[in-house]
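As you look at this complex, bear in mind that one protein chain is not there, while each of the others sits in place.
Chain naming follows the written order as A and B, and within any one chain the residues start at number 1.
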Amino acid sequence: MVLEDYKGKKPEFTLGPKTPIYVPTMQSIPRVPVIDATSCIHFQTDGCETCAKVCEPKAIDYDMKDETVEIDVGQILITTGYDIFDASQMAQFGYGRLDNVYSSLEFEMMLNSTGPTGGKVLTKSGKEPRSIGIIHCIGSRDTNHHPYCSRVCCMYALKFAHLAHDRTNAAIYQFYIDMRAFGKGYEEFYSRLLNEGVTMIRGKAAEVVEASNRSDGDGTLLVRCEDTLIGKFREVPVDMVILCNAIEPRKDADVIRRLFSISKSPDGFFLERHPKLDPTSTMSDGIYIAGCAQGPKDIPDTVAQASSAAARILSYISKGQVELDPVRAWIDEKYCSGCRICNNLCPYSAIGFIEEKKVSKVNDVLCKGCGTCVAACPASAITGKGFSDAQILAELEGLLEV
Amino acid sequence: MSFEPKIVAFFCNWCTYTGADLAGVSRLKSPANIRVIRTMCSGRVDPSFVIKAFELGADGVLIGGCHPGDCHYTEGNYKALRRVHLLKKMLQSFGIDEKRLRLEWISASEGDVYQRVAIEFTEQIRTLGPLNWKQKLEQRDKVTQEMIA
Partner (left out) sequence: MATPKLALYWAASCGGCEVAVLDIESKILDVAAFFDIVFWPCATDFKYKDVEVMADKSITLCLFNGAIRNSENEKIAKLLRAKSVILVAFGSCAYEGCIPALANLTTKEEIFKTVYLETPSTYNPEKIFPQPVTKVKEGEVEIPVFYEKVKSLDQVVDVDYYIPGCPPQSNQVAAVIDVVVDILKNGKPLLPKGTILGAGEKTCCDECPRIRREKKIKQFHRPHEIMVNPDECLLDQGILCMGPATRSGCGALCVKANVPCRGCYGAPPNVHDQGLKMLSALSSIIDAQDPEEIDKIINTIVDPTGTFYRFSLAHSTLKAADL
C-alpha cells in the first residue's frame, strides 16, 4: 500500500483510501465504526445497506441522529490536548512542498502496524530510504514561532531513530540543538542509541533542499546545517526527512478558555493555579486541567497529572458537600441594576449575569471573599460578609475616637 | 509638644498584615501612630473608607497589599493601585496633600519593610502637620455665622 494524497491533510485522513464506514483509528476508544453520511451511498440514494445486511448483531441504525445532551456536573476536567505545529509555515524545510518530508505524527502513523504501509518505513515511491534525517525543534525554541521547548520531541526523535534502525538499513542522522533526555531511563536510552550508530549532528538544520534527481527516480533531499561540534557547514544527503513539530495549544483553545473562564499562560496553554504546587487546578474552583492542554508533556507526566486531577475530583465527590468560607460576597437584587461593572473584576469568575432579571449574581461556591467587587459596586449592592462597609466604618470610628 | 499623627492603615490579611505582625513578633520597634484595619485583600479597600478616615480625623492613610503579581486573590492589588491613583487626583481637588495617602506593597516576610514604612510615613505626616478636616469645616462655618451676626 502506498501513501497517497496525504500531504497537508489531518493525520486521521491519511490512512489512504477509506470507505464511508470506517473505524477512525485502530486505537480509538470506543473502537466502533462510524458512517460518513456525505459519502455513504445509502444516505444519497436510500439504497445499498450492505453494511447493515452483513452485521450479525444488527448494530447498524441509519436513523441515528446527533444528540446534544445536557448534564449537570459539579467539576470539570479539561484535557483537550494539543495541535502540532504546521511545518509548512517554515518553508525552508519543504514540508508540504517536497516529497518525503514528513511531520512527526505522519511518521508515527507510518510506523504503526495499522498504518498505510503496515509499519514499514517507505518513501513515497515505495522504496526503503537509504538515509533518514530527523530534524529537531521545528517551531519550538524559536523566537519566530514558539519560544518554549516542546519537551517530548527529543525522546520521540530517538524512538524514531531506534525503530527506523530496527526496520531498515538506513543511515540515520539527528539534527539537534540540545538533547533533552530528562526522564527515568531516558538518558540510558540515549546512550543506547549512540551505540546503535545514529549520527548526532549538533546544529539546527537550516534548510532542506532537493538534490538533483538520481537515476532510479528517487530525489535525494539535502539537509543543510552547521555541525557545531566540528565547526563546519554540512550538506547531508537523505532520502527522507522527519520533522519534530512543536506541540502547540489547540486552535480553539481560546473558545474553550472563555467557555470555562480560565486563563492561559503566555505560551497559550491553559494556566494552572500554581506552576509548582498546583499544576492541575485552575484559578476557578471545580475546573481542572491535565495533559498537553496545560503544557507539552509526555505520557508518564500526563498520566500522573490526570490521576492527580481525578483524585482531587473524587475527594470532593466523596465528601458529598463543599465547605464554604463564610467570608464572601453577596449581591442584593433589590439594589443591583445589572451594570456589570463587577462581572469582570472577579479573578475566580464567580460573578455571573442573569440576563432575564438583568442582575448580577455571585456564585457562592466560587467566591473567595476578597471583596474587590464589594468596593467597586457603584450602587453598593454587594455586601462583603465579614468585612462589610458597616463593619469597617465602625472600626474606623472606633480607631479615630481618640 | 510635637503633634502625634493619627494614621489609619488598611492592610491585606495575607501579606501586609502578616508582615506587620512579623515586625511585632521580631520586636522591631515601630510607631504606635499606625492604627490598623485588616481586610482580606487590598482590593477590598473602598476609596470611601480612605476619605471617611480623613473626615473622622486621620492625618494620613496607609494601604498595604501584596506585591504586584503575588496577590493572594490574583489581582486585587491592581484594583487597589488603580483606585489609589484616581483617588490621589481627587484629594488634590479637595486640597488634601496627596502625600497623605500612601500605597505600599509589603509581603508577609517583610517585617523590616513594615517598620521602615511606618517610621517614614509617620515622620512625613508629622512634617505635613495635622489635617483636622472637621475642625477646618466648622471654622469656615463659624466665620460665616460671624459675618451674619
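A few remarks follow.
We take it that a contact is a pair of C-beta atoms (placed from the backbone, for glycine too) under 8 Å apart; a residue touches a chain by one contact, two chains touch by 3 or more.
Being a predicted model, the structure only gives us computed values, none of them experimental.
Only one of A:N169, A:S337 or A:Q391 touches the absent chain when the whole complex is considered: A:S337.
Contact residues of subunit A toward the unshown chain are 332, 334-341, 343-345, 358, 372, 375-381. Residues of subunit B that touch the chain left out of the display are 46-48, 51-52, 54-55, 68, 75, 78-79, 81-83, 85-87, 89-90, 93-96, 133, 136-137, 140-141, 143-144, 147-148.
Just so it is clear, only the chains that are shown with their structure count from here on.
Averaged C-alpha coordinates give centres for subunit A and subunit B that are 48 Å from one another.
Taken together, the subunit B residues at the contact with subunit A in this complex read 6, 8, 35, 37, 39-41, 43-49, 52-53, 56-58, 72-76, 79, 83.
Remark: subunit A residues 283, 327, 345, 347-348, 368-372, 374-376, 384, 386-387, 389, 392-393, 395-397, 399-400 touch subunit B in the complex.
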